[in-house]
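Quick one: the structure is below, questions incoming.
The other protein chains are all here in position, but one chain of the complex has been omitted.
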Amino acid sequence: MNTLAVMLVVAPLLAGAVIAGASITPLGRRLADPLGVAVAVAVPAGAVVLIVTVGETTRVLWQGGWEPVHGQAIGVALVVDRPALLIVALVGLLTAAALTWSWHFLADTGASYVVLVLLFLGACDGFVLAGDVFDAFVWFELMGVTAYALTGMRVEEPRSVHGALSFGIVNTVGASLSLTGVALLYARTGELNLAAIGASLRTASADHLVLISCALLLTGVLVKMALVPFHFWTADAEAVAPTPVCVLLSGAMITVGAFAVARWWWVVFDGAVPETAIRHALLGFGAVTAVVGALMCATQRHLKRLLAYSTVAHSGVISCGIGLLSGSGLAAAGLYAVGHACSKGALFLVAGMLLNRFETLDEHELYGRGRRMHLAGAIFIVAGLSLAGLPPLGTWAGKSAYSGALADAHAEWLEVVLVLVSALTGGAVLRAGLRIFVGLGDVPDPGPDTHEEPEGDTPRRRDGFRVLAPPAVLLVLAAGLGLWPGVAAVAQRAGATMTDTGGYVDAVLHNAQVTAPEVTVEPLWQALSAGLGLLAVVLGIAFAVAGLWPSRRPRIVRAALGPVRIMVRRLHDVHRAHVGDYVSWVLVGFTVLGATLLHT
Amino acid sequence: MTRARASRLLLAVGGSGAAILMLLALGGLPRLGDVPHPYAERAVPAALSRHTANVISSVNFDQRAFDTMGEEFVLFAAAVAAVLLLRRFHDEEEDAHDLQYGPRDVWSAANLAGFALLAPTMMVGLYVVAHGAVSPGGGFQGGAVLATGLHLAYLAGDYVVLQRLRPVAVFDAAEAVGAAGFVLLGISALFVGDPFLTNWLPTGTLGALASAGMVELFNVAVGMEVASALVLLLAKFLEQALVVRGGGDA
Amino acid sequence: MMAEVVLAVLLAAAAGIGTSVALTRDPTRQALVLSAYGLVLGMLMVALQAPDVALAQIGIGTAVVPLLVVLTVAKVERELSEGREPGDFEEGSDKGSSL
Partner (left out) sequence: MHEVLGVLPYAVAAWILLVGCYGIATSRSFIHVVVCLSLVQSSTYLMLLMVGWSHHATAPVFADVKPGVPVVDPVVQALTLTDIVVGGAVTALLLALTIQLAKRQGSIDPDRIRSLEEELEE
């Protein structure tokens, strides 16, 4: 069992090195796709095996056999518990979908593409399982380096290169701030193990050093999570990255970042930093992100950019779930993240099919051109409904869990944000889907040339099984989430495990046998949450219809849209910045975060 | 407000805010030299228990070898990425047949000095890799010396000689072997029933070469990885800088 | 005592040269200043009793990275002097509606 757990991290890395080494021969190059997909399938399979066999206990693996002496850590720990394994399974699944979709992808890149995707997978797994703050940083950097390279790999596209550079620069500044936080925490506690740092911090109340270290440490992760105002790189990168990479950035990286925020809060800072401080920070950043992302998403016509801003919006919702600081909030955030990752992955993959076939991602340019892509069109539109959270699809399971968690935390006002995000992001996707695949609406003004190079040397004009199956599978998983009756129990228990600070510390430092606390499970199907889910979808459809037939909008709607439009234009102006501004925004965000923590 | 002024204002707000926060945080630090080091007080005896004189090597290649594996793959990824990103593309491929190398006029003494230094530098690099467990140095530093040493031939002005010294495919393979080697060394521990990356080889007397068990082997794998990754990076950048397009592409 | 004096001097030098790295706008000169900064950082590391780290810093921070910067400058300047037309996407375009 322990070997299997380590292999979740090590197997993708080793496979990457083997593929890279073998690919100097033509025969070896043909190994890349099958071996890559095999490992990417084996990782989630292994995670599922562990989920079943390890059960609800927490396993701690000390690398190099350096077990703690008298409760004091020497080596690096991997902490394998249910919540971490669930995230690993999700990331592995997305990677498998991405690699299958891109089989024989980009012949001129040789095997490098597959190698980098596998290293990204290994890095995500290492980051999620790491029980040591510096170890997490190393995996964080590996995740970054592979992601920047993958984003910029279509070097013939200038935007692609530029997006990758912005991505790399902003994320590296964030990583340096995080590492400064690590150094400051080390100066205070002299420890690197998460549990040990936490135990040390809890012996005194937090002073400025601890609070600001917390802000520094979180800043790097919030950049990866794309919370406003750390989010500027996101649309630049996800709009131009190769399609399978978009799936990984929007589904995997956001989720993994959110997991780290939750884990670090409960293991390291809970009990030292006041709860209200982090609650205000995460809810504040989350709500602003959700609204800004939704508005930006709704007003895009470049498909991948639209999807990228919707990722920003959903990341905000996930941040709010963590900010509720309860097991049920985490369960909601987790369910929501899974629903989002799968729906979004399917959407990106279909968008990639459109790009390869029509060489544009402009919604207006594509008007009616997808009429004959029945299956792809169906996937796209259902995935849009799934993103909007039509019961029981996609994000609905998460939203339903939110209803309970929000009531517990007396933060019902967030329901408004949730409905708004669902309606605007889902509505924007529906608008695009109906326009492209059904040909509904006014004939749009095509505007200037929006031609983009297709992905790969020999782009596939026909959509075979390997191209359609991955988005279909992701969509089925997203749909199944709300239908599977056991899902609420799994999520609630995992949320409770995450919040069990004492259990984590005992398992890591004292080799205790720790099992997840029992929880009372609230069923997902309740009138309120189902009603809100339907409301969001109805609003989304109304929004889509208004977007499709601008000429037939009633006068009241036009009048009401006036002020919104001015606000949105301002928002777009702010986003028309350059990379220097992005870095300034990171500093501003750090300042706001730090000030929030200090103030409360 | 113009865009440039808005940018300045934003920077002023973010920069001063971050500066104030940093100063507040630093005020809470112990004075330089007075920081407590509980982890270090465990790491030193742990290193000595495995007969590794260079405690840093023990931390890097034994106690926290898992970090080093990740770090090695960062470098590996960067080299793979550089090869990927700096590949010749469609429009460049057409001109590839009449590529030529930029002219370089170099004083012949520099030429000679470069070649004369080549061999000793390589020796130093290998020495530094080999002695990582007992004296300052190790795979990282030795690998860097090896890679830069090889490029003395370029300083000597002879790109053609450098190309002959540095067949890129070999370093491609060596890099992969270095990276995979580290992982496989770690896996070897699983076969003797120890956890991943355990230093399971017998250790010798403190201070002697090959005293630290697996630390030496990890050092060699890292040295190989670092040297070949840096060679690949330098090769790709040199190729970009030196190769000029022949013909009329503008 | 002596150690602290050395540290103070080297720290001041690192802060000063580091500042000039950020303020040097000419890329070739910046690479040289970066190399000098790397060297000062290396010396500072020796003073901080970190010979291992200093070795790596001298190898990577003083030699490899500045060399990569110089090579990039050479390539980029040639590319730019060849006067390629900038890509056409940077002009803001007045596209139609969605909202």
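The chains carry the letters A, B and C, assigned in the order they are written, with residues numbered from 1 in each.
To be clear about the criterion, a residue touches a chain if its C-beta (ideal position, glycine included) is under 8 Å from a C-beta of that chain, and two chains touch if they have at least 3 such contacts.
Please read all numbers here as calculations on a predicted model, not as lab measurements.
J.: Which displayed chains make contact with the chain that has been left out?
T.: A, B, C
J.: Tell me which residue among A:Asp81, A:Glu141, A:Glu415 or A:Glu522 touches the hidden chain in the full complex.
T.: Within the whole complex, the residue contacting the unshown chain is A:Glu141.
J.: With respect to the chain omitted from the figure, which of B:Leu118, B:Val134, B:Leu152 or B:Leu201 is a touching residue?
T.: In the full complex, the listed residue that touches the missing chain is B:Val134.
J.: Determine which one of A:Val117, A:Ala130 or A:Ala164 touches the chain that has been left out.
T.: A:Ala164
J.: List the chain C residues touching the unshown chain?
T.: For chain C, the residues touching the absent chain are 1, 3-5, 7-8, 11-12, 14-15, 18-19, 21-23, 25, 27, 30-31, 34, 37, 41, 44-45, 48-53, 56-57, 60-61, 64-65, 68-69, 72-73, 75-76, 79-80, 83-87, 89-90, 92-99.
J.: Residue-wise, where is chain A in contact with the chain that is not depicted?
T.: Against the left-out chain, chain A lists 134, 138, 141, 144-145, 148-149, 152, 155-159, 161-166, 168-169, 172-173, 176-177, 179-180, 183-184, 186-187, 192, 232, 235-236, 239-240, 299-302, 305, 550, 565, 568-569, 572, 575-581, 583-584, 587.
J.: Tell me which stretches of chain B touch the chain missing from the display.
T.: Where chain B meets the chain not shown: residues 7, 11, 14-15, 18-19, 22-23, 26-27, 29, 31-35, 37, 39-40, 43-44, 47-48, 53-56, 58-60, 64, 67-68, 71, 74-75, 77-79, 81-82, 85-86, 134-136, 140, 206-207, 226, 229, 233, 236-237, 240.
One rule holds for everything that comes next: only the chains that are shown with their structure count from here on.
J.: With chain centres defined as C-alpha means, what is the inter-centre distance between chain A and chain B in Å?
T.: Roughly 31 Å separates the two chain centres.
J.: Chain B to chain C: how many Å between their CA centres?
T.: Each chain's C-alpha centroid was found; their separation is 17 Å.
J.: Quick check: what residues of chain A touch more than one other chain, meaning two or more?
T.: Residues of chain A never touch two or more of the other chains.
J.: With touch defined as at the start, can you tell me which chain B residues reach chain A in the complex?
T.: 7, 10-11, 13-15, 17-18, 20-22, 24-30, 35-40, 42-43, 46, 62-67, 69-71, 73-74, 76-78, 80-81, 83-85, 87, 89-90, 169, 172-173, 175-177, 179-180, 183-184, 186-187, 189-190, 194-199
J.: Mind pulling up the chain C residues that touch chain B in the complex?
T.: So the residues of chain C touching chain B come out as 7, 51-53, 55-56, 59-60, 63-64, 67-68, 71-72, 74-75, 78, 82-84.
J.: Mind pulling up the chain B residues that touch chain C in the complex?
T.: 32, 54, 56-57, 128, 136-138, 140-141, 144-145, 147-148, 151, 230, 233-234, 237-238, 240-241, 244, 250
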